[in-house]
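For this depiction, one protein chain was excluded, whereas all remaining protein chains were kept in their positions.
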Amino acid sequence: MTALIEIDALTVTYRAKGQEVQAVQGVSLSVAKGESYGLVGESGSGKSTILRAICGLAPVSGGTIRIAGQPVRRGRDFARQVQMVFQDPYASLHPRHTIDRTLSEPLAIHGIGGADQKVPAALEAVGLPAAFRFRFPHQLSGGQRQRVAIARALMLEPPILLLDEPTSALDASVQAEVLNLLNRLRAERGLTFLMVSHDLAVVDHMCDRLLVMQHGRAVEELARDDLAAARMKTDYARSLFEASADRLMGA
Amino acid sequence: MTLLSVKNLRVSFATETGVVQAVRGVSFTLGRERLGIVGESGSGKTMTGRAVLRLIRPPGRIEADEMTFDGQDLLHASDSQMRALRGRRIAMVMQDPKYSLNPVMTVGQQLTEGLRMRDRLGRAEAEARAIKALEAVQIRDPARVMKAWPHELSGGMGQRVMIAMMLIPEPDLLIADEPTSALDVTVQAEVLSILDGLVRDRGMGLIFISHDLRLVARFCDRVLVMYKGRVVEELAAGDLMAAQHPYTRGLLNCLPRIGGPRQPLPALDRTGDWAE
Partner (left out) sequence: MSSLRVWLSDPNPSSRRQARLGQAWLAWLRLRRNPLAMAGLVLVLALVLAAALAPWIAPHDPIAQDLGNRLLPPGTPGHWLGTDDFGRDILSRILHGARITLQIVALVALTAPVLGLLVGTVAGYFGGWVDAVLMRVTDIFLAFPRLILALALVAVLGPGVGNAVLAIALTAWPPYARVARAETLTVRGSDYIAAVRLQGAGAPRIIWGHVVPMCVPSVIIRVTLDMAGVILIAAGLGFLGLGAQPPLPEWGLMISSGRKFLFEQWWVATMPGLGLFLVSLGFNLLGDGLRDVLDPRSAGK
């Protein structure tokens, strides 16, 4: 089993006003090609920080990150390997750019032509009408914006998609549609997902394996079946399970 | 006994592209019980809560056939009458304590402000009442929290302070607008049980506004389901699983469940007449 993403003893330290905060402490995980891996935890657990560290947006102070066996190298090539879908659909699209501009920009940056065919094709792939091409983000609903964000992430055809709570800002009915879309795209294109969420039910639906995190540390790694059968070994993982499962069993 | 009676409430906003109707004819009554109002964004549930307290400013307009609280007409009450009601008899708890607590006042100052201005209590007595209120929301070290600034509090603690603040004047009706949505999952349960206990002990009426149908069903006696400004279904919380309306059923079914099947989640079918 070839691991596409390998993280080994990662530590991320933020320095502010003379104080040091370790957002991530010695976390290791590996994601196989084509797998969907979840990072679960509450606020402050460091799960989003791991995604940012992979993208080079967080100060890594220890450990290594390898993509396809190579240490991560910043630059244009990285963009064609890894892309990210952000949490807040209202903040991840430039408010003054049309959807067309947002989707064609990655192509322009890498000198890839054919935007006139690729942009409408991307809109169709995420279930948006082609007529939306020249709309602005504020003319779209939250779910529609998130679809655009997904389309944007896929424009460069990366094999790895990082997802930072992609549906937590969306209504329940819209969340279902977006999750279905993500699953479909993963199956169609053989993508590898590393997904962050605070919602165990979403992670259960989307991921094959998951890592529970707390206060920057890895608490327990579970396979999906273990989660469904409540076979967790640590107390914290169990308390998370109980807090989510509680309102899902019956009404 | 009916505490609040609302008939045909309509809230509209005039924008440069036309009139937007946020609430289109909502009617309900509330006694000393817990009513949940559930809906997605744009359903008008928050506007309904604010309309009761007349917290909507022009260009928003509130209209209704009737809106009465304990015999008093809310619709035509003067500003000073509404001010006397707000906080004292009808209170509101909002979603994120980061935004609803004043960042430049300590917790103690905010808790005692109302008591000293409105009820004209002396400082020592107001502080004693404030400490009692903090104890009622199970804050273990109330004296320390009184001196703390809002940004020093965690989300759950901030929300408990908010609840304490709102319940000091012992209101008859509490409107809670997504009170736990900004909190971590493990903290949500705690805050809800505190709210539950307080509402029960004091015999208050509660309007619980949320987007989470299952949470509301567990916590409330009756549930109103709203969509695009209208009430599409009203039922007792216990009957939720037997809901009839396609929207309610859709909302119940579209959530992923731990241990659920790996098939695509059933998406909401918005083609019915009710979706207008």
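Should a chain be cited, it is by its letter among A and B, assigned in written order, with residues numbered from 1 in that chain.
Methods note: contacts are C-beta pairs under 8 Å (C-beta built on N, C-alpha and C of every residue); 3 or more make two chains touch, one makes a residue touch a chain.
Note that this is a predicted model, so its numbers are computed, not measured.
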| item | value |
| --- | --- |
| Omitted-chain contact residue, chosen from A:A53, A:M84 or A:V219 | A:M84 |
| Selected residue (touches chain absent from view) among A:I109, A:A187 or A:A229 | A:I109 |
| Touching residue (missing chain; options A:D100, A:D208 or A:E221) | A:D100 |
| Where the unshown chain meets chain A, residue by residue | 55, 57, 75-76, 78-79, 82-84, 86-88, 91-98, 100-101, 105-106, 109-110, 129, 131-139, 149, 152, 156 |
| Where the missing chain touches chain B, by residue | 16-17 |
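Just so it is clear, only the chains that are shown with their structure count from here on.
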| item | value |
| --- | --- |
| Residues of chain B that touch chain A when the two form their complex | 40-41, 155, 184-186, 188-189, 211-215, 217-218, 237-238, 240-241, 250-251, 254-260, 262, 264-268 |
| Residues of chain A defined as touching chain B within the complex | 42-43, 142, 171-177, 179-180, 183-184, 198-202, 204-206, 227-229, 239-241, 243-248, 250-251 |
